[in-house]
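Removed from the display is one protein chain of the complex; every other protein chain stays in position.
And now, subunit A:
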Amino acid sequence: MDLARTEVTPRKGAGKRKDAGKRKNGGERKGAAKSVAARLGLLAVPVAFFAVFFAYPVAAIVARGLKADGVWQLGRITDVLGDAGIRHVLWFTTWQALASTALTLLIALPGAYVFARLDFPGKHVLRAVVTVPFVLPTVVVGTAFLALVGRGGLLDELWGLRLDTTVWAILLAHVFFNYAVVVRTVGGLWSQLDPRQEEAARMLGASRIAAWRKVTLPALGPAVAAAALMVFLFTFTSFGVVQILGGPTFSTLEVEIYRQTSEIFDLSTAAVLTLIQFAAVGAVLAVHAWTVRRRETALRLVDASTTARRPRGAGQWALLAGVLVSVALLLVLPPAVLVQRSFDAPDFGYYRALTSDDSGIFLVAPIEAIGNSLEYAVVATVIAVVIGGLAAAALTRRDAGRLVRGFDALLMLPLGVSAVTVGFGFLIALDEPPLDLRSSWILVPLAQALVGVPFVVRTMLPVLRAVDERLREAAAVLGASPWRVWREVDLPMVRRALLIAAGFAFAVSLGEFGATVFIARPDHPTLPVAVARLLGRAGELNYGQAMALSTILMVVCAVALLVLERLRGDRTGEF
């Protein structure tokens, strides 16, 4: 989410930087060449990282599926596409993603307005709260969500309405996950749009609606588009939600890839589906990059803290109340049921049971999963910040060329590729020295970092690009080495962005489940893995412990996000 939020935040310095670029072109060629070389050097590490830990394993598993006796079986592609069941999956994947995106926008855009323009007590806390779902593992969310729309859930009790076997459950869960994407992406920009522009338009005689349509909407448009594309990407590749709530009747591409790979073991069908998903995700990312470039026009932005006001008038109060109710029902209630179930034993029985190691499931007490999760997440964060930071530093210059921009979009691809594909790819690709990492603990943070890097890049890049190039040039002219320029000019200005990026990478790593479950070792389960294993056993104590661990995971995520809100809360300027 921040990946999109910060990106669509236009920068005040945009115009200035253009001038800087022009001057540069007329300047010293040699220096420019040197700097390009330095940047390409920086790029080498992230490129190597993605080549080895993403592209190579994925290519290996696709090749295993599509190559027989050394010959590519491209005929399989038409076979698979000719299958009616597969075509149905493709159709369902697309329309549920479109519907989820529309529904998310419908429900979350009022929220974006409220968070941007209205001031109310507890706003920071609430902003962290709506972000928690985004980083929760789907196994937890699926269980939580059944409690809301399933039997005995709130809707059932109030109106006898059950949605757990319908597509509505999937759509609502997608809103649950992606609400924050819209609020943070669109709301972030909205809060910085100068309200006086709209007021000026009204002063000049435009109606309220016309002023909004002609002034605010065009300014917000690109942010809405970017948010919509991110939601579309996340829901198009939805896995856990569809698997748990969709039952056997609804299946997305991602779920089908999982089934074909992991259950049915039809690797060639899985490979074809992976390629199809790759093409679709690539297309979405290309459109996303295009909208991002297109909105790179200067907007008049102001400090967010000056635009929010106490609600005035019945309309604004009603809107605030409506948003608070929808947040309570959709975002707070499902996890609250988990929390309630976790306390459903005398004397915190389920929590106490977590400290005992005699169940034999993990060889260790489940409580140790907290320590493991934190350890892995710290390592994953370090990797993600190093790799993502280097990539962002290398991509800072916007005149760096098409190739580099393309790499920018490529970094997002891991978000759109099935964890089972990556996991199985690791198994057959990273099996020879010096890369025999299959049973090494490092694989867990590596897989988590793969998901964390895009967030780091998206957070860092806009801030780095906002640093006035002339500052760097001045430092260089005064004799500073590139490293020193970075340390003395860039670092102080991006320190906060770095912390926020690290925080997000940390939270995402904590919740990562799909890849981790493949590679986590039994004596070192992470929190989501431990929850899944406990849910996989019969008996009250196991179920209760799963609820208790889920609660702990949510609390850890919420605390991490609250700390981020603090960092963001006292910011000045655009970030």
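Here, a residue touches a chain if its C-beta (ideal position, glycine included) is under 8 Å from a C-beta of that chain, and two chains touch if they have at least 3 such contacts; residues count from 1.
The rule we apply is simple: contacts and distances are computed from a predicted model.
Visitor: Among "Putative tricarboxylic transport membrane protein", "succinate dehydrogenase", "Thiamine ABC transporter substrate-binding protein" or "NADH-ubiquinone oxidoreductase chain C", go ahead and choose the protein name stored in UniProt for the chain not displayed.
Guide: According to UniProt, the chain not displayed is called "Thiamine ABC transporter substrate-binding protein".
Visitor: Specify the residue from the set A:180, A:379, A:507 or A:527 that touches the hidden chain.
Guide: The single option touching the absent chain is A:379.
Visitor: Just name the one of A:345, A:447, A:527 or A:553 that touches the chain not displayed here.
Guide: The single option touching the absent chain is A:345.
Visitor: Among A:107, A:535 or A:556, single out the residue that touches the unshown chain.
Guide: Touches the omitted chain: A:535.
Visitor: With the missing chain put back, one of A:79, A:119, A:199 or A:431 would touch it. Which one?
Guide: A:431
Visitor: If the hidden chain were put back, which of A:415, A:517, A:548 or A:561 would touch it?
Guide: Result: among the candidates, A:517 touches the missing chain.
Visitor: So that we can see where the missing chain sits, which residues of subunit A does it touch?
Guide: 44-45, 48-49, 51-53, 56, 64, 143, 146-147, 150-153, 156, 243-244, 246-249, 259, 261-265, 341, 344-345, 349, 353, 357, 359-361, 363, 372, 375-376, 378-379, 382-383, 386, 424, 427-428, 431-432, 434-436, 438-442, 445, 517-518, 521-524, 533, 535-544
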